[in-house]
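Below you will find the structure I want to go over with you.
Missing here: one protein chain of the complex. Every other protein chain is in place.
Going in written order, the chains are labelled A and B, and every chain counts its residues from 1.
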Amino acid sequence: MKPASFEYHAPDSVEEALGLLTEHGWDAKALAGGQSLIPAMNFRLARPAVLVDLNRIDELAFIRRNEDGIGDGGPGPDGVRIGAMTRQRAVEKSELVAELAPLLTEMMPHIAHPQVRNRGTFGGSAVHADPASEIPAALLALDASCRVRGAEGERWVRAEEFFLGLFGTSLEPDELLIEIALPGPRKLTGCAFREISRRQGDYALAGLATRLKLDIEGCIQEARLAYLGVGGGPALATSAAAALIGEKPTATVFEDAARTAAGELEPMEDMHASAAYRNRLVEVLTREALATAVERAFGSG
Amino acid sequence: MSSRYFGARIRRNEDESLLTGRATFVDDVQIPGTLHAAFVRSDLAHGHLRGVDAAAALERPGVIGVFTAADLGEYWQPGPLLVPPAPIEGLTFHARTQVPLAREKVRHVGEPIAVVVAESRYVAEDAVEDVIVDLEPLDAVADLRAALAEGAPVIHEELGSNLAAHAVQTKGDYDAARATAGLVLGRDFTYDRGVSAAMENRGVLAQWDERSGQLTVWDTTQAPIPIRNGLASMLGLSESQVRVVAPFIGGGFGPKIMMFYPDEVLIPWISMRLGRPVKWIEDRFENFFSTTQERGQLHEAEIALSSDGRILGVKDMFLHDTGAYNPYGLTLPINTQCTLLGPYNVPNYYSEFRVAFTNRPIVTPIRGAGRQQGVFIMERLLDLAARELGLDRAEIRRRNFLSPDAFPHDHEILFQDFAPLVYDSGDYEPALDRAMELIGYEPDGPVPSESGGGSPAEDGTDGEDGKGPSRRERLRGTGIVSYIEGTGIGPYEGARVRVEASGKVCLVTGVGTQGQGHFTSFAQIVADQLGVGVTDVRVVTGDTREFHWGTGTFASRGAVVAGNACHAAAVAVREKILGKASEILEVAEEDLKLTEGVVRVQGAPDLSIGLGELALRSNPLRGAVEPGTEPGLEATAYFGPRRGATASGVHAMVVSVDPETAMVEIERYVVVHDCGRVINPLIVEGQIHGGVAHGIGNAFYEELDCDSEGQLHNASFMDYLLPTATDVPPIRTAHIETPSPLNPLGIKGVGEAGAIPVAALFAQAVEDALKEWAPGLEVRDIPLSPNRLFALIEKTRAGGGEEGA
Partner (left out) sequence: MDATQAVAIRVTVNGERYERSVEPRLLLSDFLRQELSLSGTHVGCEHGVCGACTILLDGQPVRACLVFAVQADGSSIGTVEGLERDDGLHPLQAAFKEAHGLQCGFCTPGILMTMVAFLDEVPDPTELQVREALSGNLCRCTGYQKIVEAVEAAAADLGGSP
């Protein structure tokens, strides 16, 4: 289990990295934390000819308050911005993240183990877009935006447009994810993360991140439910979310929404879980996550 | 002799080197100039090998050689049949053993076809990809039942079918007993395969020294002496020219036994051919194909009982999967057959098995070795019978236990060591009582929670203080099962004890050691005899240059067989010490006392002589000695038990099950265990804990996802799930001691015990938890993943009840 040979570059700026990616095109692969890429290389399932190691680009590792917002209807000036090469462990431990995006703080410990999170990066996991991983689902639930830069310039991409199915993103081979902006906490809004895995730190058999906003009457005004482990990518349950709008948050409403979610998602089957089993887990977890999110929404008001 | 160390919680002598990273494992041996090997392996489970083209590989810089079956000439031989079949009447047995490199056919995925040797493992793996293998696919058969079906692809054509063995063992007359029964209950059961998953993969390093004519082989083997003997014979060398060293080994669990794996046979040959040290270290991916596996069996079993729950007889017919080859003979199915009988009085028994070749990796013993399956069948039958009869589960066991005066008890069938299955000693009820007490077992309402039966328990996954619908209901259940284990079989082991001029003691034995604490437990035995400190006994194991005779570490036999050999050698040295001291001090032996490394005269404190001084004087450099005198304070002794010693135990657990998600948590675990006299309780507890964890893995986590074509889809630790620290509960242990009369120390083996009854226990506890949620649910297949349990619950609740299936 030794990786095949590759050409190695360790640029220390984004510009230099983009130059290398442009130069090598499809032959090149950006190396972030390496906690998914290197195992794949050790199995020789991945064999990039050129590795562009981003670990020396200090400008990509930061967590800061989103002072100005990003405009264009994206996350406003009350949230947090996380550099793509920020270690997952740093996000987990960040007080700023706990204050401005507590869903992430709740979710991060579910990712593998500390030894992996010490190395794995926030952006790396987003770009890898493993359908069973936590970060993409959280970004969808929170309606985060991703700043992407290429030789041609840069753009902000909403999470919904960023993730494209199984291990797919809208990132071009000569582009880099620079940072992710997350909206800040709102009144009458609550989030929750739930997952079930076989063992501590395993990929989830199923899981979800949800964000609910209530109106002043206590009815559900906005709902986002983003799933992991159940589809070809991080998946939004839009019908279930739509069915919640305008409803009083009761156990029956949650159960109906949970069933709707289980019905609209198309879980894959593997040795660890049949589709029927995943549907059951989706139902149970949805019910629970919605209840928790509503409690928190009331608490936030 | 007083026993200062035997029975005491002695800290281990070997720990410092392991804790500081200084302990040398096979891959830690670094010899300058070493070449590295990697294998070209079959990616098909069954195929004709039409050709191998290594030209491109040979051109790659850094590649030294590529070897195929054709290059081996006469060295190409199928491996030895390690265990000949037991002399069972009417037995059918066909031996087909693994080959070093495939020649005409491949019979399982991962079977080696060629070996590449290069300057580094990295380059060797590059070159493996350069080798072009021409394989013509044949239909494969991976499923055990399918392998024996009419028209199945035949793996060893000349046999005409995939039947590797067929045997029947009987006692009494089952059919006659059945005719008088109050209850006859029959079920089918499945026990699936797993891997041993020692944390250290296998590895071999061989160094041929042309000038001295010496071959040294470092091998992760549990049995260095048989490997040395076999290699010498195959390579045409004297046994004195071959040294096999099994240094620190990172876990054995069975598959590191004297397999003569292709790599074990090839690496030394290549080293001799190239005149350079050659190393092969198995990687984790390879391990899923190139190291042996175990446990695949299908049973059709039936139990006949009186209306008050006494066993009249058991009938069991099973299929056993041996994989593509069967070098280990019939050890596994015979262990299953014998262990099924458990601690019970079973007057009539009919047991028949068929062994099938399949297109899967080879099957040989893994910790428990066939016993798990036997215990699972019997304990499941008893659970289901108790349910039918309205009897308590503990009570049905109690009613059928052999009584303490029933020993020795002859079961009238043959065990794996070819000796009759005779239990040496045991006392089972006290173990049951103790386990019931420790787990808080309540007959007929066996839920030891504060809140009562089937009660909702908190779901610990919710970090909030929240109430309401985010809480999931969990149901508690308790299980209690018993088992026996035949341990410590022959043929023999040996040991040599020597007092050195420093006054310290050197103890050498031939068995390999893989973490069982032999450096300490053997030292305890010897230290007690010689009146020295346990840290003054240096234990050498696993090096054939140090000790010539022996077999290996398997069948929970290290402490029993080698331990008693150490004891015998120490007793002999003690006699020499006292004899010599008596001669020098001119005092009768009866008046001498051996403590703290000094022989003292009782009542005359000034008169004494140290062991070092005695050792020196036993080895004179000048002067004459009496004819027949042996130098030194040294003795070698051997021990071979007449037959195995029967260990036993009762395990109990409390589980909580989330009935909606089928997730199971083991909350508490109790082991009451009888391994005869305990040398070191600390080590015994550790062995039990590890065994239980292994058993939990087999019961709930570990599963090989192999398709009907013999392709494995989860050859990694990402998808082959080993239990972690959050999956194994705290385990409470208690000991019962019925010494074995078959060896002077009264020891029974313990290495495998913990793993044996766990699946049976888990099944019972889960059923108990779900008895109201899914009445009639029966667990008959292991492993029971949440995925499978979910399907079982849904089927049972939908009315697909399993009664009489």
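We take it that a residue touches a chain if its C-beta (ideal position, glycine included) is under 8 Å from a C-beta of that chain, and two chains touch if they have at least 3 such contacts.
Treat the numbers as computed from the prediction; the structure is a model and nothing was measured.
Screening B:Y174, B:Y191, B:F253 or B:F522 for touch with the missing chain picks out B:F253. The chain that is not drawn here is touched, among residues A:G25, A:G71, A:P114 or A:G246, by A:P114. Among B:H46, B:H694 or B:K748, the one in contact with the hidden chain is B:H694.
Contact with the undisplayed chain is limited, among B:V52, B:A164 or B:A198, to B:A198. For the options A:P11, A:P102, A:P173 or A:G201, the residue in contact with the chain missing from this view is A:G201.
Contact between chain A and the absent chain runs through residues 1-10, 34-35, 38-39, 41-43, 50-51, 53, 55, 89, 112-116, 118-119, 199-201.
Across the interface with the omitted chain, chain B contributes residues 11-12, 14-16, 18-25, 27-28, 30, 122, 197-201, 248-251, 253, 283-284, 514-517, 682-683, 685-694, 716-718, 722, 724-726, 728, 730-731, 754.
We adopt the following convention: only the chains that are shown with their structure count from here on.
Contacts from chain A toward chain B in the complex involve residues 1-5, 39, 43-44, 106, 194, 196, 198-203, 205, 251, 254-255, 271-274, 276-277, 280-281, 284, 287-289, 291-292, 295. Within the complex, the chain B residues that touch chain A are 121-122, 125-126, 129, 283-285, 461-464, 466, 468-470, 472, 660-663, 701, 703, 705, 713-714, 716, 718-719, 721, 723-724, 726-727, 785-787, 790-791, 794.
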